[in-house]
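One chain of protein is taken out of this complex; the other chains stay put.
A and B are the chain letters, set down in written order, and residue numbers restart from 1 in every chain.
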Amino acid sequence: MLGQIAYALPFLAEGFALTLWVSLLVVVLSLIAGVILGVGLVYGPAPLRWAVRIFSDTIRGIPILVLIFFVYYGLPAVGVHLQSFWAAVLALTLFKTAQVVEYLRGAVASIPKGQSEAAMAIGLTFRQRLAYVIFPQAFRRFLPPWINGVTDAVKGSALVSLLGITDLMQAINQVIGRTYEAMPLYILGALLYFAVNYALSYASRRLEQRFTFIRE
Amino acid sequence: MGYTLNFNLIWRHFDKLWGGLLLSLELAVISIAIGIVIGLVLAVWYVSAGRVVRGVIAAYVEFIRNVPLILLVYLVFYGLPTVIDVAYSAQTSFVATLALYSGAYLVEVFRSGLEAVPRGQIDAGKAIGLTPWQRLIHVRLPTMMRITLPALSNTFISLFKDTSVASVISVPELTYGAQWINFNTFRIVEVYLVVTAMYLVTGYALLFALRLVERWYRTAR
């Protein structure tokens, strides 16, 4: 039994690498999109604020699985053909972007109004206030929940196995299909996911401690 | 974009979605109910226990929270029966999985709530001569509920959405119904629009109801 699993290890490693690759893409793309939309939500004109609010509340209101199926099966139906890999990345990015938007909104909202006023009083323009006063502070509040939420991207990525993408989850199912060693392989998979996510949440806790201004 | 929306086939098979939604809610309610019991017991145990028990409870919580739900669902449905001699339906298997899953999240919610109960309240309970058990029932738990209700509501909504994962072991809940219509009618955009609306309406209705409970709890008695 162990021999069979050892034989499958390179295949599992490939799946694991794909899981990490999908997660990384999703995390980076959603960070960019989320910060842009988040700034739009906080500072944008009313129509933009409403659009982002509706986007975020809708995405966060439905299961990720529904979002993944919607994107994967829905896009070809309206004539947009993406490789399943990119459809999966798009769906997960949409889901994660809505989260980033909320983290950013929360981080900016947590900066006291006096900070903006003090920045105005010394004559900084809107962009300067954001760049030198608001963002450097908001960043420190944004980072811990964001890193913590990276685990959601990793966990969510396991759902792309349902689109026939050979990520870690799918690799495990395929090896089980050949070896019938279900339990050891599921546990191995669980440990791999656990290792990645636990390391991430440990990092976020450390950062949280490091980025506190007020040492009490 | 040459796609015209046509909802006729969706309405013809709407019973699949409606029945699916009811099953989703049923799965959520039963799992969460069991999860609350797990969460409460472990949280109360945790705050008064020694290092070993704390370590075991923390290991359970951290393990569940850091592993994808879909893997846990497979593990319980396909994996467990290969090592222990049990037989259960997909639905029972999913409820057991989601109960364990929600338990792990709820331990965290309840634990932080219990630890946020002000020292003075417990002292006041002691001062009027309540036993530890009475203090738990009449002082700590009610205060904890007040503190945790908002976080609790969010966890419940999140767990309701997680029932969609039951579709991967063919439990005919709402997402499964959506896929059935997807594959059998190919009115893909329509079915996911409808299902999105159904999840949103149900989710926000639940949230609204829970907010009412919160308000009632804050003002009652």
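Here, a residue touches a chain if its C-beta (ideal position, glycine included) is under 8 Å from a C-beta of that chain, and two chains touch if they have at least 3 such contacts.
FYI, contacts and distances are computed from a predicted model.
Per UniProt, the protein behind the absent chain is "Amino acid ABC transporter ATP-binding protein"; the candidates were "Amino acid ABC transporter ATP-binding protein", "Nodulation protein E", "Anti-sigma factor antagonist" or "Twin-arginine translocation signal domain-containing protein". Although it is left out of the displayed model, the omitted chain contacts the following shown chains in the full complex: A. Residue in contact with the omitted chain (choice from A:L20, A:I36 or A:L124): A:L124. Touching the missing chain, out of A:Y7, A:Y132 or A:Y202, is residue A:Y132.
Which of A:T58, A:Q115 or A:Q174 touches the hidden chain is settled by the complete complex: it is A:Q115.
The missing chain lies against chain A, touching residues 112, 114-115, 117-126, 128, 132-133, 136-137, 140, 213-215.
We take it that only the chains that are shown with their structure count from here on.
Centroids of chain A and chain B (each the mean of its C-alpha atoms) stand 21 Å apart. Contacts from chain B toward chain A in the complex involve residues 1-3, 62-63, 65-72, 74-75, 78-80, 82-83, 161-165, 167-168, 175, 178-179, 182, 186, 188-189, 192, 195-196, 199-200, 203-204.
On chain A, the positions that touch chain B within their shared complex are 58, 61-66, 69-70, 73-74, 77-79, 151, 154-159, 161-162, 169, 172-173, 176, 180, 182-183, 186-187, 189-190, 193-194, 197-198, 201.
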